[in-house]
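Down below is the structure, laid out as structure tokens.
Here the complex is missing one protein chain, while the rest keep their positions.
Should a chain be cited, it is by its letter among A, B, C, D and E, assigned in written order, with residues numbered from 1 in that chain.
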Amino acid sequence: MSVHVRLITPITTAGFRRKEDLAALETAGLRISLSATRTGPGSIESAYETTFSEPGTVARIIEAEREGVDAVVVDCMADPALQAARECVSIPVIGPSQTAMHLAAMLGHTFTVLTVLTRLRPQFENLAAIYGLRGKLAAVRAVDIPVLDLESDIAATQARLVAVAEKSIVEDGAHAVVFGCTGLLGCAEAVRKGLLERGYDIPVIDPIPSALRMAALLVEGGLSHSKLTWPAPPAKPMAGYADILAPLPTAAE
Amino acid sequence: MSVHVRLITPITTAGFRRKEDLAALETAGLRISLSATRTGPGSIESAYETTFSEPGTVARIIEAEREGVDAVVVDCMADPALQAARECVSIPVIGPSQTAMHLAAMLGHTFTVLTVLTRLRPQFENLAAIYGLRGKLAAVRAVDIPVLDLESDIAATQARLVAVAEKSIVEDGAHAVVFGCTGLLGCAEAVRKGLLERGYDIPVIDPIPSALRMAALLVEGGLSHSKLTWPAPPAKPMAGYADILAPLPTAAE
Amino acid sequence: MSVHVRLITPITTAGFRRKEDLAALETAGLRISLSATRTGPGSIESAYETTFSEPGTVARIIEAEREGVDAVVVDCMADPALQAARECVSIPVIGPSQTAMHLAAMLGHTFTVLTVLTRLRPQFENLAAIYGLRGKLAAVRAVDIPVLDLESDIAATQARLVAVAEKSIVEDGAHAVVFGCTGLLGCAEAVRKGLLERGYDIPVIDPIPSALRMAALLVEGGLSHSKLTWPAPPAKPMAGYADILAPLPTAAE
Amino acid sequence: MSVHVRLITPITTAGFRRKEDLAALETAGLRISLSATRTGPGSIESAYETTFSEPGTVARIIEAEREGVDAVVVDCMADPALQAARECVSIPVIGPSQTAMHLAAMLGHTFTVLTVLTRLRPQFENLAAIYGLRGKLAAVRAVDIPVLDLESDIAATQARLVAVAEKSIVEDGAHAVVFGCTGLLGCAEAVRKGLLERGYDIPVIDPIPSALRMAALLVEGGLSHSKLTWPAPPAKPMAGYADILAPLPTAAE
Amino acid sequence: MSVHVRLITPITTAGFRRKEDLAALETAGLRISLSATRTGPGSIESAYETTFSEPGTVARIIEAEREGVDAVVVDCMADPALQAARECVSIPVIGPSQTAMHLAAMLGHTFTVLTVLTRLRPQFENLAAIYGLRGKLAAVRAVDIPVLDLESDIAATQARLVAVAEKSIVEDGAHAVVFGCTGLLGCAEAVRKGLLERGYDIPVIDPIPSALRMAALLVEGGLSHSKLTWPAPPAKPMAGYADILAPLPTAAE
Partner (left out) sequence: MSVHVRLITPITTAGFRRKEDLAALETAGLRISLSATRTGPGSIESAYETTFSEPGTVARIIEAEREGVDAVVVDCMADPALQAARECVSIPVIGPSQTAMHLAAMLGHTFTVLTVLTRLRPQFENLAAIYGLRGKLAAVRAVDIPVLDLESDIAATQARLVAVAEKSIVEDGAHAVVFGCTGLLGCAEAVRKGLLERGYDIPVIDPIPSALRMAALLVEGGLSHSKLTWPAPPAKPMAGYADILAPLPTAAE
């Protein structure tokens, strides 16, 4: 059985997410396709941008279900569109923030979200509160580098991640680390190695690989989100969203 | 000093909110204007509809600040656009759900949200969690009448509200009641009277009047939301929202 | 409609609160009168003093209702007499601590209480617990100046408030500030300005003006505290309080 | 070593508490004396009465320390004067509500407070919140009999206690019971027997005996309350309380 | 890549878990082997039995790591030996209770644990508290059938599970269900079907399949538990456990 999971990018920056980033994650049992919203911001660093990323992302998620995809993962740690899309579809819709926080809570006594900007602290604390994990969140710490600059000097980004993680271990009592931005995809191994060198053997959770595998786990187990929590929305016209909700001219992948 | 507060309706049903509904709330110190999104759903009964109501509502809130309005209130108990709009403007942006829950927590040991549909329980419990009031929320109870049908038999709606409120007092230990839908505007007096007749002297909070007055209170006190919680979003292009974000041809009121 | 709110001072220091302190808060819609207990401590800096301030304060609150006042505010951040007085009267009884904490929770992700003495931390944490807001209280920080010395060098007091507020923003992650002593009345503008100069644009809540306006808001909305939470006390003799409960020879104002 | 504990009754009903009620609790190691406030209500069934019971009770507690008593217990489940008196004295001041709730939390997964009147629910939930035990309090249930009528038909009172306790076991999942009124002194054995007959082998905590023994436990261990939580109050005049604070003409016992 | 996960049964009832029960869960990527403690109780229905199941289970987990297994799952919803074993080994040790509760919290607003005996409520509430999920646990409900009798009339067991689940949906507001006994392995599909027939489309989580897949997910992601939370125990003699800790004569499978 091969599970088809689609990673849906909620931002409009061309080339932010490429097929080759994910190739190593594909297995006999997991096939990954990509899609992205055509509308909304170039990156998500605020509630304003989260809000405007959501309608187009919902459209891509509905489209994925229509195309027979088995599950979707939203490619942003704000988990945009998660609540709305789960109402619209029956296939699992995975937020990497939700998944990564739950994994971290399973693997450590407490965890810290290592994110890009200090301003995102309320977002992560609010998500943790809604996900029922506020008591496990030791801290939200930022490297203070904007999303689209993370890769400009990847070694510096990783060094900064290690330094901030160590600070959180020492000062906040963190026992696990979750990356608070999907733009950090691929940095977990380096950060884990850096922490091991400093004597800290803790899980460093890269949310996108975890979320893709969680999507497959749910599909294999015949599980999806509760329709008591996310019942289908009532059928009504939606003014002004014809373009945003329109299917993409050529199917994603 | 007269405070100008704008009530911004996040749904597209024409005539849902009329100037005359609010006339009685205006005083020497409080002037109320109206505006409504042109885009989004006809009513909000799901997370999906909340999500699609938000971009147009943010646009109307930005417009209100630009026009010199002193504060805005969003006309829906899902508090749509609250997080995003507070980043975009400096004037107070009031969510009636947040205001009503805080007032209820001040006036009673616990409170119940009396809303239209059972499916909204997660929404209110999540909002209460984010607003820091989960411990005061005794229950979310529903009359199970859709938003746009509430006024078709107003006496029946009010009788149902009284019955469900009494049930929540007896079974959930509720000591105050918050209406969980702004479509119930104007029913508080009848519900309070009905409960008094049954021996329950408790506050029945009508969110829109409370929120409008709270907006004035904040303006008079020189208060607005924290820019550490809601810093201005970074300046970036926003693809696909030119129409939704465009100013209304003629100014609201 | 003009709302008559009485500010009731629970301490016996003559001249602590003067009519002219509040003149600027009066509007066409808000008339403010004053009253003070004749019994109890000269200032409140301990649970012992809170306890002895309460009987005389309850007497003044009952008297206010009898005189036709629309609502009362207790002039102390320990919210003395709040629980007892709400049982005795039907008009709204407002605790500035309760009101200010709820406003702060509405306007910021978290808030800090900036008070006079470190010893008051348990008091504020206990009040926050009872008011349902413990999760929003980032910290209680003190300037360590006794209540009656706050005005002896007002510039020094304000500078200290700014410094401690900044410390709490940086170390506790505070996003809003509540003054934890009504003796700081009038300092909010200076403290807010000082914080803005350091780059922090956050609400600084002066509890007495906020509480007076909240009293008016409730009266205008026909709201008061729940009689399920605060039912009238049983009628019984009260030994030894004839003098303390006696009406003032001349009505307050 | 014999520990001298004084039980201080905060109400003015003559004969409410008699030496013979407590004789059976005295041992070689525990000597019990009695004292009572001369001022305040005849019984405590409201926050108003709690408030007016406190000044006279504080006076009796200060007096007890001055007379060389080793520890005091306040004879009411509202724990009146606890916060204030702990500031005024160094000897242990025990609230039976605090002690009984902590014992119940040690002996059962959850506990219910069985009290006299429904109106006391907020009081017990607030005390539990302050004492840090809100999560262990399954429910507050009332027999709805006023304090001074509890003994008029003691068999009926006990039968009602058993019935309400069983209801709380079944409906609230209670695993232990605390009497929520010190007027129920002496009923624990009968209630425990009644529950055993119905198949429930759970602790039934009689607060006054437990609190007297807890006082002795603390004295024997050289323990008292923290002076960081309850520092001595500042020395200041206290207007209007000369009579209430005056020593009793003849020493208590 | 094929991940080798060992399911370790902490009870001594021969034939409780057979290879064929799990055959359907094996895939190209997941190989499952079995092992069981030789010491301890025949089934786990109490804290006493949990305690005595643990030493032998720890021995089997250490053995599994020594044999090159990639991860282990403990086959009991009390998650016996989880804390101790995570200290002893570096490979992931999965508790099905922890995994199933986290999955349920991801897939529903709240969840109920459907277990065998009412007496297990404290166990599940305590585990939820430690795992950080107490706020998501709507209830613990029991079918009141002992573990080893569950399969004697499987249709009756399943019917009872559906009935109790429905009761919890209606009365506790549950939005997802977790089986609270690994003896219910294989019943999820029937229970989910039964609930769908009654109109409830919610996830029904079968803990063992979920835990086995979670083990694979962690191994594929290079993740394991934090060594800050579970550091290796100090090296010391362990008196009296030579037999219990001895390797099995022939390797498990």
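In this text, a residue touches a chain if its C-beta (ideal position, glycine included) is under 8 Å from a C-beta of that chain, and two chains touch if they have at least 3 such contacts.
This is a predicted model, so every value here is computed, not measured.
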{"item": "Shown chains that the omitted chain touches within the full complex", "value": "A, C, D, E"}
{"item": "Of C:Asp21, C:Glu125, C:Glu166 or C:Asp201, the residue in touch with the unshown chain", "value": "C:Glu125"}
{"item": "Candidates E:Glu87, E:Glu151 or E:Asp201 - the one touching the absent chain", "value": "E:Glu87"}
{"item": "Residue numbers in chain C that touch the chain omitted from display", "value": "121-122, 125, 134"}
{"item": "Hidden partner interface residues of chain A, rising order", "value": "109, 135, 173, 175"}
{"item": "Contact footprint on chain D, counting only the chain that is left out", "value": "1, 27-29, 98-99, 102-103, 105-109, 131-133, 135-136, 169, 175-176, 188-189, 192, 200-203, 205-206, 209-210, 213-214, 217-218, 220-229"}
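Basically, only the chains that are shown with their structure count from here on.
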{"item": "Chain copies touching (chain C, chain D) - same or different residues, decided at half shared", "value": "same"}
{"item": "Angle of the C-alpha superposing rotation, chain D to chain E, to the nearest 5 degrees", "value": "120"}
{"item": "Selected pair, greater C-beta contact count between A-E and B-E", "value": "A-E"}
{"item": "Rounded Å distance between chain A and chain E, as computed from the means of their C-alpha atoms", "value": "28"}
{"item": "Computed distance of Cα centres, chain D from chain B, in Å", "value": "45"}
{"item": "Chain E, residues touching no fewer than two other chains", "value": "109, 135, 175"}
{"item": "Which pairs of chains touch, using the document's own definition", "value": "A-B, A-C, A-E, B-C, B-D, B-E, C-D, D-E"}
